[in-house]
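Quick one: the structure is below, questions incoming.
One protein chain is absent from this view; the other protein chains keep their places.
Should a chain be cited, it is by its letter among A and B, assigned in written order, with residues numbered from 1 in that chain.
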Amino acid sequence: MACVGTPRLVSVIGTHHFSTSINQQFDEAQKRLQTLKASPGNEAKLKLYGLFKQATVGKVNTKRPGMTDFVGKAKWDAWNSLNSLSQEEAKNIYIEFVNSLVGPENSAESSAAPKSAAAGFEVSMDGKLRIIRINKPEKKNPFTLKMYLDFAQLLKDAAEDQNTTLVAVTGTGDYFSSGNDLTNFTSFSGSISEAAEEGKRNLKMFVNSLVDFPKPIIGVVNGPAVGIACTILGLMDAVYATDRGWFQTPFSALGQSPEACSSYTFPKLMGSLKANEMLLFNKKITAVEACKLGLVTQVFQDANFQSEVWPKIKEWSELPINSLVYNKQLSRQFDTEILHKVNDAECERLLERWQSEDCMEAIMKFFSKNSK
Amino acid sequence: MACVGTPRLVSVIGTHHFSTSINQQFDEAQKRLQTLKASPGNEAKLKLYGLFKQATVGKVNTKRPGMTDFVGKAKWDAWNSLNSLSQEEAKNIYIEFVNSLVGPENSAESSAAPKSAAAGFEVSMDGKLRIIRINKPEKKNPFTLKMYLDFAQLLKDAAEDQNTTLVAVTGTGDYFSSGNDLTNFTSFSGSISEAAEEGKRNLKMFVNSLVDFPKPIIGVVNGPAVGIACTILGLMDAVYATDRGWFQTPFSALGQSPEACSSYTFPKLMGSLKANEMLLFNKKITAVEACKLGLVTQVFQDANFQSEVWPKIKEWSELPINSLVYNKQLSRQFDTEILHKVNDAECERLLERWQSEDCMEAIMKFFSKNSK
Partner (left out) sequence: MACVGTPRLVSVIGTHHFSTSINQQFDEAQKRLQTLKASPGNEAKLKLYGLFKQATVGKVNTKRPGMTDFVGKAKWDAWNSLNSLSQEEAKNIYIEFVNSLVGPENSAESSAAPKSAAAGFEVSMDGKLRIIRINKPEKKNPFTLKMYLDFAQLLKDAAEDQNTTLVAVTGTGDYFSSGNDLTNFTSFSGSISEAAEEGKRNLKMFVNSLVDFPKPIIGVVNGPAVGIACTILGLMDAVYATDRGWFQTPFSALGQSPEACSSYTFPKLMGSLKANEMLLFNKKITAVEACKLGLVTQVFQDANFQSEVWPKIKEWSELPINSLVYNKQLSRQFDTEILHKVNDAECERLLERWQSEDCMEAIMKFFSKNSK
């Protein structure tokens, strides 16, 4: 009956401590229960209630409460369900159940503190909200090949941390992120095909980490979002943007092709006839336009952006984690498989594109323009 | 060639009435044909024409009409197709065909009058438009567990009634509907898990009745639509709302999860980045916002709502029923299977959610707040 998997109540008769009497142990168990830091959940509480009553009173000796006494009925049912147990058996089970609740929990350390962040990122917690900050403002927060892998690891940490309910991704400085670091190709010491292979591998892992992330993840877009920094927004659960931001995916101008499942998410969000202006024809759009197109959930004036967005997200991080996770899961149930297929196809195409004449020429043009 | 299935013309030689001559019967058949209340359809009319000519004139003795005489050509073809029949055979077939058209039809009563409505609903007809009204205004039109089943039955009646082309669902009073009646859980006399099981069963049937409804169904949203009353709108074919209405699905605030396929229809209608504010983060939106998001087809000023919406819907109910049904069928052909799967998954999740700590706490909080 519990939220995620039911703590099983294994048979414990005969495994209790020998040295003290059953009554002493029963008293101790009641005290130890008070040391529990977090609620054990309603199911456990009802079970404890029933065991306590059966242990101290014996069989149910009251009538089942009436129609509208919801809680009273639940407690009565819990007690009544144990009416085949003797009082001693009930005490034994109570003691062991308290041990199972308090014992291991007490010594475990919280894993809430984020591990030291990978280079290029800064990670922090605000209550149950985990904030991943792209943190190379002097270069407009571009993604290097290594950062793709590091980001995937940061999401893995966030998924596993029981104290994190919600993740926000934002950038330090004026840019959200300028996207793929073009020096990924030129500074690579191996052959072009090796660089492309590594790029494909890392990108695929990066995108899959977003596709499979089980908790809500929110883009807090503090400035322009270009290329991969724009396309990943389609894989998030909500996107809030400053009105100073703009959005562009100049794939065909660079001889490249869509990534981060944008060939699927953009048409789904905007409709194909609007999406193609971005995916095929390199259109640059404002935050307000992106919001109308469904790529941004809401736009804020730049002056109020930080002060309005964070309290809102912080509040949501207090919602029941199970409902958040399950509700996201329901919405994604048919898309996850498709998104993986799309990611595979896009990465395969990019492997070809990165080694193509179109792409080489565009990158050479870009660097010759920038070196003037 | 007919609209929905072709009346088969079985071989009838030898099965005609014995007592009167063939010519008498032929004359009678012509008279009986006049008693038909509704047109038998163009195909039948052409067949009757052909048989009549073959029976009275014999083989075709005219030229096929020219290019632009559309109707003339159709009639000529019908006649010509029978040119292997003798006049007597043609008369026999004519007589039996008239019997097949007039015979059973004549004695059948129209099923147009709606059966007495289930408690909580009011059903009426306006021409071919059937109006289902949620009718517990003193309680804001909530849905009890029984009403889920009753609504499914009302849709079954509407689907079967040949006089109904279009269904509109609306509410009496200020609310469209406040959604699921929370006393469904607290007033249930059995255990929590029994209440949850019954809730799941009824909800699934209710939602399936909407998924499978073959005729156009229109939401006439006369006020706020909360929870299930909001989510079912995504399964309708059009939704008209007063600007006084608002929309909310506070699933995670109540420890619950989406229903009525909203985890699928909302992202499809609004895009996932907008839908999640409702599905995950409990956002309450106005009718105008809902219209921009695609959850409402059009919004009307409250003062003119009733006077502007109904004539429009009434007019549509006069459109050819077959085109309406077939056109809806085409639009839904790939979604129906998915919607059933979504409904199953959502109901399974709700069964777990309704018994969860999150949900219990939220409901207790709700009742303790309301009882102060």
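Note that contacts are C-beta pairs under 8 Å (C-beta built on N, C-alpha and C of every residue); 3 or more make two chains touch, one makes a residue touch a chain.
Because the structure is a prediction, the values reported are computed rather than measured.
Q: Per the definition of touch given earlier, which of B:L295, B:V309 or B:C347 contacts the omitted chain?
A: For the chain that is not drawn, the touching residue is B:L295.
Q: Looking at the whole complex, which of A:N83, A:S272, A:Q301 or A:T336 touches the chain that is not displayed?
A: A:S272
Q: Any idea which of A:S81, A:N135 or A:S252 touches the chain not displayed?
A: Here the residue in touch with the unshown chain is A:S252.
Q: For the chain left out of this view, which of A:F97, A:F121 or A:Y264 touches it?
A: A:Y264
Q: Could you please point out the subunit A residues that touch the chain left off the display?
A: 183, 185-187, 189, 191-193, 251-253, 255-258, 263-264, 267, 270-277, 279-282, 338, 341-342, 345-346, 349, 352-353, 355-358, 360-364, 367
Q: To test your reading of the contact rule: which positions on subunit B touch the chain that is missing from view?
A: Given the touch definition above, subunit B has residues 1-3, 39, 41-43, 67-68, 70-71, 73-74, 77, 216, 233-234, 236-239, 265, 268-270, 294-297, 316, 319-320, 322-324, 326-328, 330-331, 333-334 touching the missing chain.
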